[in-house]
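One protein chain omitted, others in place.
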Amino acid sequence: MSEINNLTIPEIVTIDEIKDEIVEVKTFYLSFDARKGGEAPKFTSGQFVMCTVFGAGEFAVSLPTCPENDRFHLTVRRVGKVTNALHELKPGDKIGIRGPFGNGFPFDEIKGKNVIYVAGGIGLIPLRSSIMRVMQNKDKFGRVLLFLGARTPQELMYADSIKEWKTAPGFETNITIDNPVPGWDGDVGFVHTLIKKKNIPIENTVAFVCGPPMMFNAVIKELTELGIGEENIISTLERHMKCGIGKCQHCAIGRTLVCTDGPVYTYRQIKTLGEQI
Amino acid sequence: MNYKSGICTFCGTGCGHLLDVRGDKVCGVFPMQNHPVSKGRLCVRGWNVHELLSTADKITTPLIRKNGKLVEASYDEAVACLVDNLAKYKKDNSEEIGFLASSRSSNEDNFLLMKLARSVFNSNNISLDSDPGHRNSLDVLNRATGMPGMLGSLEEISKADFLLVVGIDITKQNPIIGSELHFAAMKGARLMTIDTRNTQIAKLSNGFLQIRPGSYKVAMAYMAKVLVDENLCDVDFLKRYTEGFEQFSKTLAALNDDEVAGKTGLDVEQLKNAARDLALSKSAMVFFSSGISGFDSDTIGYIFNLYLMAGKIGREGCGVNPVTGINNLQGSYDMGIAPDLLTGFQSLSDKSAIDRFNKEWGVKLNTHPGKSICESSGKLKALVVVDHDETIVRNVNEISKMDFVAYIGSYKNDFVNYAHVVLPVATYAETDGTFTNTERRVQLAKKKLEPAKNVLPAWQLIAKIAEKAGAKWNYASPADVMAEIVKLTPNYAGIAYDKLQAMGGMKWPNGAARLNIESAPRKVSFAEIAGGLSVPLASEEYPLLLMIGEAQHYWHQNNLMKKTSIPLREYNATLLLYPKGYVAISPQDAKDLNVRDRFTVKIVSPYGSMEAMVQVTDKVKPKTAYVAYFVDDMVTKFFLEHKDVLKRGEDATIPVRIVKV
Partner (left out) sequence: MYLIKKSQVMDIAKELQKEYELYGPVIDKETKQTMFVKADDAAEIDLNAPIPAIPPKHVLFPNYERIMSYKYDRQNKKVDIKPDFDEKPKALFGLRSCDLTGVLCMDRFFLGQEFADEVYKNHRKNMFIVSNTCIAPFKQCFCVCTDSGPAAQEGYDLNLTDLGDQYLVEAGSDKGKKLAEKMGLAKADDSHKKAKENAVDKSISLFDSIATDNKAWISRVMNRVTTGLIDEKVWEYIGNQCIECGACSFVCPSCTCFNITDPITAPDEADRMRTWDSCSYEGYSRMAGGHNPRKPVEDRRSKRFFCKLSYSQAKKYLRPGCVGCGRCQWVCPGDIGLPNVVTYIRREIQK
């Protein structure tokens, strides 16, 4: 945990820059007012922060920032009152941050393995952090395959990062959109059908899957049928959260609290949680 | 102790609570364990009332509109502005002045508003915003028995062994009454629900009849016929206490089984059994909604007559019980908030009553009945509105056209956009006041904290207006007002603030648990039935019957709920799933339309159309659809087109066609 205590009281951060990602989704680059050089507290891929929009409220959001060599940012979709208020803000405005919280994606544990990333829509937000980190340490991993799906080309997130991944040595990047549109010469169809078409590694492989429930279920089915073990499929869960530190209980699923035990779980764990995902 | 006793002022149940008051803040709420109605229970609204009471979203200063903008003013200026404007119309013709009272105001506040309208501004145009459902109930009951209120009581639910719930989603509208019914059923009473939707109380009932919209009266008439056919009427009772039975029973003869089955969509055997259960029980009650979604007079008449034939009126554990959705709806009628009524349901045409009022008030009242705002057909030029729920936009078109509108209330409300003068008043926790719940129980909610600086309680504000207009009123406290009410209101006899100090207050008349049939001055008469038994029909063009009802727990309380956090979140729990509002249809119809949950559809009626999302649920039967009141502006505007239909309350059914968008 950081030297500055932000467990309960948010620390103030400045919005340096705002980038339109896709429709209703923006990325906010932040610096931390009370920290040296505005630098962010230490965090790892897969963690989340609690973000306060002053006068509107607080919400949980997973970190897309890579822990190594990256500008600290959040990518947020406009879904409710608070995120709406955030989207109205301008560079220079202040927001509050608590955290980072949560367990994070495995990194050292999966060194030497093949890594598959499957993201649908804004499911790419939490995965970006991990993908970037693996890219920067590519020599420590086996094959790295990306399967990114979106409904339309306009809904593809992180165009700049995707460009990098497409040319990153050793990266196999596959992108698909749901329905054909003029001008699109890439793959068409749902992500899980694309996985079937490519020759993916099964042995010594971990798969990270994030996306809407329908896509998630279809992909899991595909991967497990191909022989990837449930314990090697990793995802991150989203829940309604109020405190982020395991007290308010809003994010409880069965016996686990997503904020402190998660948000990252293996599919094997998810299956035994005993509630709807 | 920092917990101060009070009465929940959301719905007509009138539960007892304790508010955690610290200084000028309400920091919590807790149920009152020994309260005779609620016995330690509260519903989600009641448990979160402190969120409403501590909102900063209140009106804190009088406002006057100048050059189109509302600007701060003093009470003196604002009151003067109000009086000057009303005086303009009074000189010409007081027919042009109207008062829109609130069924949330205390009895004292409503009484004074009524007095202000009639005795100071000489106008009888005073009405509630949620007429006419409860008025129908009171008219039927008063005409037949002389008692304009619930004939039984909540405290006797546990003594009834047959309980009928007709067309009310009671665990949502009045949850604690729903709880009482459930407890009675657990203890062995037979609980029976007749409703168009499969509600929670239906699930908790021993029997549930899912009826076609608009056909309640057919079912009730048929049950009455079964009593006649099977000699199940309480003959001795009828002879001793009632009149008009012969005449009524004759009208039933023509009903035949096929017609009933066709119209109600029910198996007549089930209705027969229900009628038998009712007749053979020792004591029985019936509960139905009485407010904006209440029944028409005929349906209420049939319900009443059915119970009268079974001898289930005026006895322990018996009664015909309209249930009010808003906390002081009953009290508002008791206070004469209607164009043609004085307090206690005394008619403006009742000479002796008028004389009493004239004498007490030192005036000569205008005895020509006024008009409610929806009947006024554009004649009103100036209007005084108290605590209006903005989402009831039924009268918005009329109101926005008026020359002068004054708004009196505690909480901020979009409605002030129409107002020329805005006058803040204290909340119910900041002054003494009594409220009459659905079972005629008059309860005192005592002052628990000081109003914000310079904010007056309504009774003082109204007196100030009267004074400015030249009247001489002299009330030192709400207790004085109640003393005057009691003097003028026979059925409030015996009520006084010192008696109301104790928990649970006192029921009128004289604490009666039920209609006293022995001491009634005349026999109880059968309710007259005005119309036939026709039911709304779907057609090929409009094959679905659209029903209208209350949304979640928040029926009719949107403006208040919007100031809270948890109840608002609960409200949105449904609404955010269906941001465009929703129309509930059966899985069968969804299949036919080729839509799934949350698909957008267009609902087309002969008068207009709206878009909403579908909610696919087995709560509604095939060929019926359900829309909640006030879910969304769009829906509400659609209803504006159907004003006449809406007047029919629970029977308000609109044949529609639903098409996929």
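Letters A and B name the chains as they come in the text, with residue numbers starting at 1 for each one.
Here is the rule we use: a residue touches a chain if its C-beta (ideal position, glycine included) is under 8 Å from a C-beta of that chain, and two chains touch if they have at least 3 such contacts.
Keep in mind that what you see is a predicted model, and the values were worked out from it rather than measured.
Set against the missing chain, the residues B:9, B:85, B:103 or B:179 yield one that touches it, B:179. Touching the omitted chain from chain A are residues 7-10, 12, 14, 52, 54-59, 77, 79-83, 92-94, 96, 213, 238-240, 242-243, 245-255, 260, 274-277.
Residues of chain B that touch the chain left out of view are 1-3, 5, 16, 18, 20, 27-35, 40-44, 46-47, 50-51, 54-57, 171, 175-176, 178-179, 182-183, 186, 200, 203-204, 501-503, 553, 565-566, 569-570, 572-574, 576-577.
Criterion: only the chains that are shown with their structure count from here on.
Taking the mean of the C-alpha atoms as each chain's centre, chain A and chain B sit 51 Å apart.
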